[in-house]
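A single protein chain has been removed from this complex, and every other one stays in its place.
Per-chain residue numbering starts at 1, and chain names A and B are given in the order in which the chains are listed.
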Amino acid sequence: MNIGYFPGCSLTGTSKEYDMSLREVLAALDVRLDEIADWSCCGASSAHVTNHLLSVALPARNLQLAKEQGMAEVMAPCAACYNRLVSAQHEIATRPELKGRVEYVLEQKIDGAVTVLNIIELFQRIGTDAIAAKKTLDLDGMTVACYYGCLLVRPAALLGFDDAEQPQSMEALIAATGAKTVDWNFKTECCGAAHSIARTDIVVDLSKKILDDARAHGADAVIVACPMCHSNLDMRQRKMKNAADGHADIPVLYLTELIGLALGIEHKKLGLDLHFINPGPLLARAARKEVAA
Amino acid sequence: MKIGVFICYCGENIGRTVDCAAVAQACASIPGVAVSVDYKYMCSDPGQNLIINAIREHRLDGVVVGSCSPHMHEKTFRKACSNAGLNPFMFEMANLREHCSWIHDDIAVGTAKSIDLVRIAVEKVKRNEPLTPIRVPVTKRALVIGGGISGIQAALDIAGAGFQVVLVEKEPSIGGHMSQLSETFPTLDCSQCILTPRMVEVYQHPNITLMSYSEVEKVEGFIGNFSVTIRRKARSVRADLCTGCGDCVQKCPIKKKAYSEFEEGLAFRPAMYVPFPQAVPNIPVIDRAVCTYYKTGKCQACVKACGRGAIDFEQQDEFVTEAVGAIVVATGYKLYTIDKKPDDSQYKGYGEYGYGVYKDVIDGLQFERLASASGPTGGEIRRPSDKAVPKKIVFIQCVGSRDESKGFSYCSKICCMYTAKHAMLYKHKVHEGEAYVFYMDIRSGGKGYEEFVRRAIEEDHVKYIRGRVSRIYEKDGKYIVRGEDTIAGMQVEIDADMVVLATAMVPQPESAVLAQKLGIAYDNHGYFVEVHPKLRPVECSTGGIFLAGACHSPRDIPESVSMASAAAAKALVLFGSDVLEREPVVAKVNESTCAGCFYCQKVCAYNAVERREIRDRAGNLRKVVAYVNEGLCQGCGTCNATCPSKSVELIGFTDEQLYAEIHALA
Partner (left out) sequence: MHHAHPHTFSDDIAELTGQDPSLCYQCGKCSAGCPVRAYTESPPNRVVRYVQLGFDDEALASQTPWLCAGCMTCSTRCPKEFDLAAFMDAVRQLGIARGVKPPVADMRSFHESFLSQIESHGRAYELGLVFSYKMASLHLMQDVDVAPEMFLKGKIGVFPHNVRNTDAMKNIFRRAAEVKE
């Protein structure tokens, strides 16, 4: 299988382990990634917050590149990029006057559409059978909480991907790795998103509530599919320790890392050493049962 | 021909944008017009006299009034014509108000268009024929569909006036939702205590034939002359032998395979059951889906228990046909559930409230059962999950109702009142408990209603919080209710032991199917629609069919009872005449040109087209042609448009008349 690939800025820096694990896992599952040549930033929340036209034009530039490069489908692993790409394409398709302005800004005509997938949709297409077939390590010693955050599931009517309030798609995938999933309350609560740098205080509060709920429901790791969620939940645990009721570390893994573990890919290749909360002890304890031949 | 034209100002309604005097003057020169005048209010007594006198003076044989919509005053003017000795169907109306003055603001344009509209009507009336109304006999029996409080009331009223009633109820017992209620607002009198005597009255009334566990299968005919086929579902118990002793129910070994409908799923019932002890009729039913006999053929416990030999496993559904002249529809409502809905549903569930998975998040009818002395907890308020008495309870109003994102634009009307009642009952039973109500608005219009709500707040200290709830989730055996008090501008989080949702009222799921059988209108939710919202609120657009209760729109008990009595009164008005007169605007077949293709029969929505054999004097069959039953035909004209040989015409709207109208514009 070949699929267009829009990595997004985070995966080239702060979340490079997401990119590493994604490439390893997809290669193991015989998926070839065609990275959009010369892609640029989707504008992220900053364009969205301050300049509507730019927030549509920047994604449109990338979708246009994908089309020119012959891609019918593009996978965006970052939930924010995925959301921006789908939203921008929808706005252009439904608001002709906006389309005209975007064409003016980009100095080119916009035509046709590209199907934008998130990472879960790509795994759904690969199929849990294919993942199970290549599994070498059974993760049944691990109990995880699937965290979807906001931008993967909202707005549900537009993304048309999973239920906005009680999503289940990640749990269904993770079943193939043998890991257990918990039924918990905060899988779609907001972690503070782009406020990470400018209003760290908010992010620390919100993210702590999410992690506390995951732990209270028996999870020993949280699984994410978004670099913003990851940096908020992982990196900000240091500051959570200052909270009145303290904080006990809980590892936060990318979905691709968890699947990579089940496929027997080396920890270093999955970037598992790049987290702030070291998942090593958990993995040593829980992720070592080999699948019987 | 001599035609009279009468132009009405309708006060300012037409006069403001149409120069009525100029219209009357211009119309005087239309060929055939003998007299053309204008007047301020043509529908008034002097206006009508103007018409009557002109008919007599000028010996008019056709009249055109240029005024409002025929819906408004066609009858008035026809009567005036009739009073002057002119056949009332030699009259036409040009709608200068809705079709002209109300939608234009230029006087020149409005005046020119009005002249055209009158010219059209004049050309039509020239080709009108004198007609006589169709007379049909009235069958003085009524069918009432639905045995809740509305249906019970309508049936008792009609029967009390001395007419026969067939009351059809789809459940094994009559009583409807009212039989499930604990106490009723605003008086807090016991629902069963006031309802069950009326149920018994229905059962014992010599003029009422009760058909419980039955459904309307087919409806044919028309006002005064309906023929209704009713499916009497197989109870597996012979009603003629059963004494209602209940021994079979006691002995049924299948106790926990089916939830009780009457207890709203809060308790089990056996496979052999009566819905509740006061059921009418007190004849049990076997639920074949869970009964062991129907699965394996092994169990005979009920047969052994019955001393009368009344159990009949082989019983089949039966069909009976009843002739009635009027139908009262009183099929009631259901509660919307917050469960996840299939993609094709017009409603959505509440994922933010857990899609109905939390055991102690219940709806209003479930709370009624918990509060009812005859309920599964004997009237003690206990959580379904662990039977604990909730110390903190949250009531949420407008769940579904007024929530367009879930598919509802309307207010369910009764929830403000029953929520106040629920909170009050809770406080009366759990003195130390805390009760919270989330609401958007309090709608307490009704006698003693506002006082009742204030009593809940002032005397029982129920805490009312103005705002919708964003989320409910379970945490450590509590339900976290996250809301906002928009008055204080504060987020509010309550850790409740139990949550009661005032979920939206919706019509019965089969209401659209029933409406199609009856040929009555229904809205996008399935509520039946009345013919006029103010002046004919219980009549359907199809004659002889009347509406009662919550099948029309959300309403409480007193309103449902009033509406049922109104529907009964309408049926009785109908029964006051031996024959009915109907407009003669029906289709007529030209038998000499009809080729007998019967396309008209296929397209007729009212089953009004029949087959008629044409024979010669020797009795040999010459051909088979279409024949229109005047009693059934509604004059819609579909057959007219379909007929390939142009052999069907609509009387009063013939092709010749319509072409003449079009030519009048050319």
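Observations
Operating definition for what follows: a residue touches a chain if its C-beta (ideal position, glycine included) is under 8 Å from a C-beta of that chain, and two chains touch if they have at least 3 such contacts.
Since this is a predicted model, take the numbers as computed values, not measurements.
Looking at B:T132, B:Q300 or B:Q491, the residue that reaches the missing chain in the full complex is B:Q491. Screening A:I131, A:C150 or A:A287 against the full complex identifies A:C150 as the residue touching the chain left out. Touching residues on chain A toward the chain that is not drawn are 9-10, 12-16, 38-41, 43-54, 57-58, 61, 95, 101, 104-107, 150-151, 154-156, 164-165, 188-190, 192-195, 197-202, 205-206, 235, 238-239, 274, 276.
Chain B meets the missing chain through residues 105, 352, 398, 402-406, 440, 466-471, 482-486, 489, 491-492.
In the analysis below, only the chains that are shown with their structure count from here on.
Per the touch definition, chain A reaches chain B in the complex via residues 163-166, 185, 213, 216. Residue ranges of chain B in contact with chain A, taken from their complex: 340, 350-352, 354-355, 473-475, 480.
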